[in-house]
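All protein chains but one are shown in place.
After this line comes subunit A, so read on.
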Amino acid sequence: MKVTFKIWRQENTDAQGELKAYEVDGLSEDMSFLEALDHLNEILVLKDEKVIAFEHDCREGICGQCGVFINGRAHGPHNNTTTCQLHMRSFKEGDTIVVEPWRASSFPIVKDLVVDRSAFDRIIQQGGYITAKTGTAAEANAILVSKEVSDSAMDAAACIGCGACVATCKNASAALFTAAKINHLNKLPQGQPEAHRRLLDMTAQMEFENFGSCTFTGACEIECPADISISNIAEMNARYVKAKLFG
């Protein structure tokens, strides 16, 4: 299989970037998209050229490391998938595939396709956890949680923090990520003691990081690999308004 990659090359954060074309032959349609990039990098090594920097880790859709903008879509042409779960069979022989890094002011480009997503870490640091003593795991049935609550908390907890929501959003809003992280804990009894502070602190950090505001285009929930619904954002808004009005 032969395709042409047009890949964003940028030396560092401050350098001027550009799309560079690479014709790549010898690909198999069974290769994952990341394996195709590996294949291209091997060719570049043999040619003594600089390899393309891109992030990856588990390559099974759970770590949230990989994430690039492929042919005008976050994580490629399919809905609700990660880049590592995209395969070359989704493209045709002779296709031109444009690959760009996530674009958002809060995600500065480090090099080529790698962006700095530590803004997400700083949002988590503001309350994306519960303060509890570590040690032996507590008896699982000590705190009872209804099925509905645990299901909806788990739906939010599925977020892998890949940043596709920010990348696809025209406003570079981190509302889906932040809402998922807040709702995951605030729905559960374990999250209750710090629920109020968590909501206010994490949203404040989200604004401080200069992410845009949510205008409900709905693009994020289509691209989200964890299929997180934008109703989470509306729920965050509801709780925020309630917290501000009634303390």
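Keep in mind that, in the parts below, a contact is a pair of C-beta atoms (placed from the backbone, for glycine too) under 8 Å apart; a residue touches a chain by one contact, two chains touch by 3 or more; residues count from 1.
Rule of thumb we're sticking to: contacts and distances are computed from a predicted model.
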One chain of this complex is missing from the view, so tell me which of "Pimeloyl-ACP methyl ester carboxylesterase", "ABC-2 type transport system ATP-binding protein", "Anti-sigma F factor antagonist" or "Succinate dehydrogenase / fumarate reductase cytochrome b subunit" is its UniProt name. "Succinate dehydrogenase / fumarate reductase cytochrome b subunit"
Touching the left-out chain: which of A:Ser32, A:Asn186 or A:Thr203? A:Thr203
Who touches the missing chain here, A:Phe69, A:Phe91, A:Phe120 or A:Phe177? A:Phe69
Decide which residue listed in A:Gln65, A:Thr83, A:Gln126 or A:Ser173 touches the omitted chain of the complex. A:Ser173
Can you list, in ascending order, the subunit A residues touching the missing chain? 8, 19, 69, 71-73, 77, 79, 98, 100, 103-106, 168-173, 203, 206-207, 210-219, 222-223, 229-235, 237-242, 244
